[in-house]
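A quick write-up on the structure given underneath.
Only one protein chain is missing; all other protein chains are in place.
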Amino acid sequence: MVEWTIFLFDAAHILILVGIVASALMVVKFKDLISAAIALAACSLLVSLEFLILQAPDVAIAEAAVGALLTTAIFIFAIRGSRRREEY
Amino acid sequence: MTFGPTELLLIGIAVLSAGIILALLRLFLGPTAPDRVVALDTVNTIVVGLMVAFAAYFQEVVFVDIAVVYALLSFGATMFIARYMERSKETGGVN
Amino acid sequence: MEQMSPIVRTIIKIAFAPMFVFGAYIILHGHLTPGGGFQGGAIIASLMALYLVAFGATKWKKKLLSGIESGGLLVFIITGFLGLFSGYMFYNFLSGSDIPIFNQTIDLMPGWEHANWAPIWSGGTVSIMNIAVGLEVIAALSLIIITMGLFVFDKKEDA
Amino acid sequence: MDTETIFLIIMAVLGGISMFFMLIGVIGLHRFPDVYTRLHAATKATTFGSIFLILVVITYGIFKLTEGNGETSGAFMHLIGMSIVALLALLITNPTGAHAIARAARRSGVKPEQAVVDEFEEVD
Partner (left out) sequence: MLTFFMTFIGVLILYLLMVLGSGNGETMGYLFHWQELVAGVILSLIAAAITRAMFGKAVNNKLFFRFPLFLAYIPVWFLYLTKANIEVAIMVITGNIRPGIVKINPGLKTNLGKTILANSITLTPGTLTVDLSENSDDMYIHWINVKETKTMDEKIKGVCGPFAKWARRLAE
């Protein structure tokens, strides 16, 4: 007999995976680069959660530390040094 | 079929995952950049809660450390984006 | 460079010590809990980034940070080579020895298996390497952020 | 009624409150017209929801403490302590982040929609 809890767990897992793919697509689609940076932050956040679900806490902490703040900071610096909008 | 605290936590996890998808929809739609940051902030809070719930569900208690790391660092990301947006003019409407 | 609002500045001043201690906790418990030198160092480096974004450009001691980075790397390499005296490179010569630094050995007695905890005095050279890597990552990531931030945020005109 | 049922009822009530307010916060993101009102919904409701979610986890930890023997108790004490630290971090950072976003939005020129009064003036 298949436990109904397994179904719920898989549903949550699939929803998070869909979120990762959706936010990654948003990064590509947005022409406003600050919006793209925001979507990238959301993507790295969900990737960190996915690593936690896959029982890799070390990688999750590294992803959280680097992906959440430092990557966002570097992208913000880069956007500030150039133009905000992508023009093509 | 058993129903215990673990199953209760699992129901909560599923509901919160649906909440993340709804908040990501606002991240996609939101006309201006501040709207998107609000959606990101919501996702941050929900994910911190989810991480604590997952730690309790897996009974791997050291997973809670990640939640604290994320709660502190997502604040920093919000600060950086807000710091940028303070100085720039919002056009809005087009993404 | 302009500062952020007083509320943000006050909160960052208050949260400075807790975040520092949390990063140090991650570094110090590298052999027991998830995390280690890189992760804890990245947390403390994020603290420097927060300071930069909230308070603007101040005088940063880049020479000191550079020295800390080199020092951390040096400690790591020396610890690796000291193992040669016991026979192998990166040999954990401290564990179980008479030198009173991180030298406790544990056998998994009842009470440890489920708890995910062991004495923090049990790391051997792993703890020393974690601390060295932590110092190096703090200095290196802070230098990257500070250099990029001061280069970009010093410009007068708006983006 | 045994101990597990009592703890289960407490956890169900706390978790129900938590889920309701989390969903209110997320739905509020779609119901409200502009960024400030959305911030109201997002910040207040999700913070309140996460307080109760962490209370659920703390209750779960206490339940495991009462049920288990001494050997496993250390692990669940760690769960409780770290959850409290996570809650404190959320409580400090969430309103500050909301303030920073609102200030950035107002300064970058987002006007409040449906506003009956707007006394904001440019400050330095």
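Worth a mention:
When the chains are written out, they are named A, B, C and D in that same order, and each has its own residue count from 1.
One rule holds for everything that comes next: contacts are C-beta pairs under 8 Å (C-beta built on N, C-alpha and C of every residue); 3 or more make two chains touch, one makes a residue touch a chain.
Keep in mind the model is a prediction, meaning the values are calculated, not measured.
Contact between chain C and the absent chain runs through residues 5-7, 9-11, 13-14, 16-18, 20-22, 24-25, 28, 109, 111-112, 115, 117, 119-121. Contact between chain D and the absent chain runs through residues 20-21, 24, 27-28, 31-32, 34, 36-37, 39-41, 43-45, 47-48, 70-71, 73-82, 84-85, 92, 94-96, 98-99, 102-103, 106-107, 112-120, 123-124.
In the analysis below, only the chains that are shown with their structure count from here on.
Averaged Cα coordinates give chain B a centre that lies 26 Å from the centre of chain C. Rounded to whole angstrom, the centroid-to-centroid distance between chain B and chain D, based on C-alpha atoms, equals 11 Å. Residues of chain A in contact with two or more other chains: 57, 60-61, 65, 69, 73, 79-80, 84.
Looking at chain B, residues 11, 16, 33, 37, 39, 60-63, 65-66, 68-69, 72-74, 76, 79-89 sit in touch with two or more other chains.
Those residues of chain D whose C-beta lies close enough to touch chain B in the complex are 4, 7-8, 11-12, 15, 18-19, 22-23, 25-27, 29-30, 35, 38-39, 42-43, 46-47, 49-50, 53-54, 56-57, 60-61, 63, 75-76, 78-79, 82-83, 85-86, 89-90, 93-94, 96-98, 100-101, 103-105, 107-110. Interface of chain C with chain B (complex): residues 2, 4, 8, 15, 19, 22, 26, 33-35, 39, 43, 46, 49-50, 53-54, 116, 158-159.
Looking at the complex, you find that chain C touches chain A at residues 26, 34-36, 38-39, 42-43, 45-46, 49, 53, 141, 144-145, 148-149, 151-153, 155, 159.
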